[in-house]
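Every protein chain except one is present and positioned as in the full complex.
Presenting subunit A:
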Amino acid sequence: MVYQRIKDNIEVLVDFATKREPGKQRSDYLNLLKHDLAMYYGYNTFLVEKLMDIFPMSELIDFLESNEVQRPVTIRTNTLKTRRRDLAQALINRGVNLDPLGKWSKVGLVIFDSSVPIGATPEYLAGHYMLQGASSFLPVMALAPQENEKVLDMSCAPGGKTSYIAQLMKNTGIILANDASAERLKSVVGNLHRLGVTNSVVCNYDGRQFPKVMGGFDRVLLDAPCSGTGVISKDPAVKTSKDEKDILRCAHLQKELIVSAIDSLDASSETGGYLVYCTCSIMVEENEWVVDYALKKRNVKLVQTGLDFGKEGFTRFKERRFHPSLKLTRRFYPHTHNMDGFFVAKFKKFSNTIPKMNTESENIPAEEEKTDLSEKASSVTSGENFKKDKNAVSTSSENQKKKISVKGKSMKNTARVKDIKSVSAKKKETKEKPKKGKLVKNKLKKFRMQKARSKAPQSAGTV
């Protein structure tokens, strides 16, 4: 019954203008839907709310449903020891049913079913393959390490991505594999030896100490610790155990890590100077927000990830505006790509100097959030974002706006302009108003946006 009500509500919300019951507010529908979803799928309301912000109504259910089913088991061929064709043949002989992973990977195989445990075959023990989620291939492919480079993997456990890097470098150059947890490093050492990786040094530092330990790397992979909202199918505990504080705590750690990762890069490297940042979270706070922070703090720019699928990162999210180049980042979702929820961003460092902070933005950074993770910190930062974006948008040329409207997103554009107009007023409010007031406001805004959305087709030409 609940499921039916969810369906009905979504149907109404998707086409609100025509299907609504007169007198009922959009926020009523949303509230009901939120509680229904939370109950039906077993999430806490906080997470449902976040997900409702990220996904359009039509995708939300798909996403939640796909979190209930397991992702397919995938393995990566270790090209240091064998070839994919030989491996596939050997496994088929053992009674494993498999297929190549997809056009985008030359080393991946999907396991459909198997009569033997796939993590204990003689081939596995001999290091011919590694059990690894399809999404874990992506950051390494984006990193694209070259032979004879010096690469840092900042949080490497359990060594899947590290060994993929080694395999792409054909065991030349140097890989520094680091992880903060000594316990998890045991599996790294085991895996690296099993897979025949000989060019690695394994160490146990906190990633934040990094430029101090050593710097001057050609490439850095930062697979940041995160809330794990992309891998709910693997770990359903995430559904109920996370709240605002956890997310912000993760985001804060990620910001510290990304800065030290950038600092340990060598911008003058001939072949490299690249950083890949990835998380298995789909929260904007842990992804776009962190990337945007890095863009502001250091001399880096975003570049193409080299992954030809996946969705573009958000450049705008609710009241936040990010750097337009965030379009170059990639998001992956369980329901659209059938792999874990994932986020990949690739940076190029273009100067080794650390830019001086101007006084205006000096009160945002890390220290403040450390002490005060709650509402205040976030609203202050978002307020700052407003201010900056207001400038950025007004200075940026008309072209930008045109581009967006051409893509048929004109309603977003109008909403954006509206936002900017009301920025100065809102900024004060967000600072002072308690959480509830803010929520209501957001909903009102959404309602307005929805209205605009329904009008969009007509107004598209005129904008």
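Throughout what follows, a residue touches a chain if its C-beta (ideal position, glycine included) is under 8 Å from a C-beta of that chain, and two chains touch if they have at least 3 such contacts; residues count from 1.
As a working rule, contacts and distances are computed from a predicted model.
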Task = Among "CDK-activating kinase assembly factor MAT1", "Geranylgeranyl transferase type-2 subunit beta", "CMP/dCMP-type deaminase domain-containing protein" or "60S ribosome subunit biogenesis protein NIP7 homolog", find the name that the UniProt record gives to the complex chain excluded from display.
result = "60S ribosome subunit biogenesis protein NIP7 homolog"
Task = Among A:30, A:202 or A:253, choose the residue that contacts the chain missing from this document, as touch is defined above.
result = A:202
Note = Missing-chain contact, candidates A:176, A:232, A:284 or A:326, resolves to A:176
Key: Residue among A:73, A:140 or A:185 that touches the chain left out of view   = A:185
Key: Options A:50, A:161, A:194 or A:316, residue touching the unrepresented chain   = A:194
Query = Which residue numbers on subunit A touch the omitted chain?
reply = 90, 119-120, 122-123, 125-128, 150, 173-174, 176, 182, 185-190, 192-194, 196, 198-205, 213-214
